[in-house]
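Every protein chain but one is kept in place in this view of the complex.
The block that comes next holds chain A.
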Amino acid sequence: MFSTVGQLPYVLVAIMASICIYAALFKSNLFKKMLAIFLMTDAVNLLFIIQGYRLGNAIPPIIPPGMDPSEFASIAVDPLAHYFVVTAVVIGLAEVATLTALIIYTYKHYGTIETKKIKELRG
C-alpha cells in the first residue's frame, strides 16, 4: 500500500535485533545484557519508522494550512508509527531506571555484575 524504502533497512533491523537477542541471552555482564535489550527496542523503533516512511516527496505528518486532507493523506508519512515510537521511548526510560537500580543493588551485594559469579540461587 505504501511505497516504502526497499529491502535494505529491513535487513539491517533484522541483523540488529538478532545480535541484541543473542547478547541479551548469552553475555554474562548484566550491564551489557541491559544495553542489548535497549538496543533491541531501538531496532524495533527503527522498524516502525521505516514502515511508516515513504519515498518520494513525502511530507511530515503535520497538515499544512489550506491543504486538502485526502491529498495530505496521500503524501504524508504515517503518524501512527511515530506515536508508537514516542510511547516506547518513554517506556524505555522507565525500563532503564528499573534495571539500573537493580544492577546497582546487585553490585552492592555481590561486588560484581558478572552473572557467572553470582550463584546464590539454584535456578
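Brief remarks on what is shown
One rule holds for everything that comes next: a residue touches a chain if its C-beta (ideal position, glycine included) is under 8 Å from a C-beta of that chain, and two chains touch if they have at least 3 such contacts; residues count from 1.
We adopt the following convention: contacts and distances are computed from a predicted model.
A chain of this complex does not appear here, and its UniProt-recorded name among "Monovalent cation/H+ antiporter subunit D", "Dipeptide ABC transporter ATP-binding protein", "Methionine synthase" or "5-methyltetrahydropteroyltriglutamate--homocysteine methyltransferase" is "Monovalent cation/H+ antiporter subunit D". For chain A, the residues touching the absent chain in the complete assembly are 1-2, 17, 21, 24-25, 30, 33-34, 37, 40-41, 43-44, 47-48, 51, 80-81, 84, 87-88, 91, 94-95, 98-99, 101-103, 105-106, 109-110, 118, 120-121, 123.
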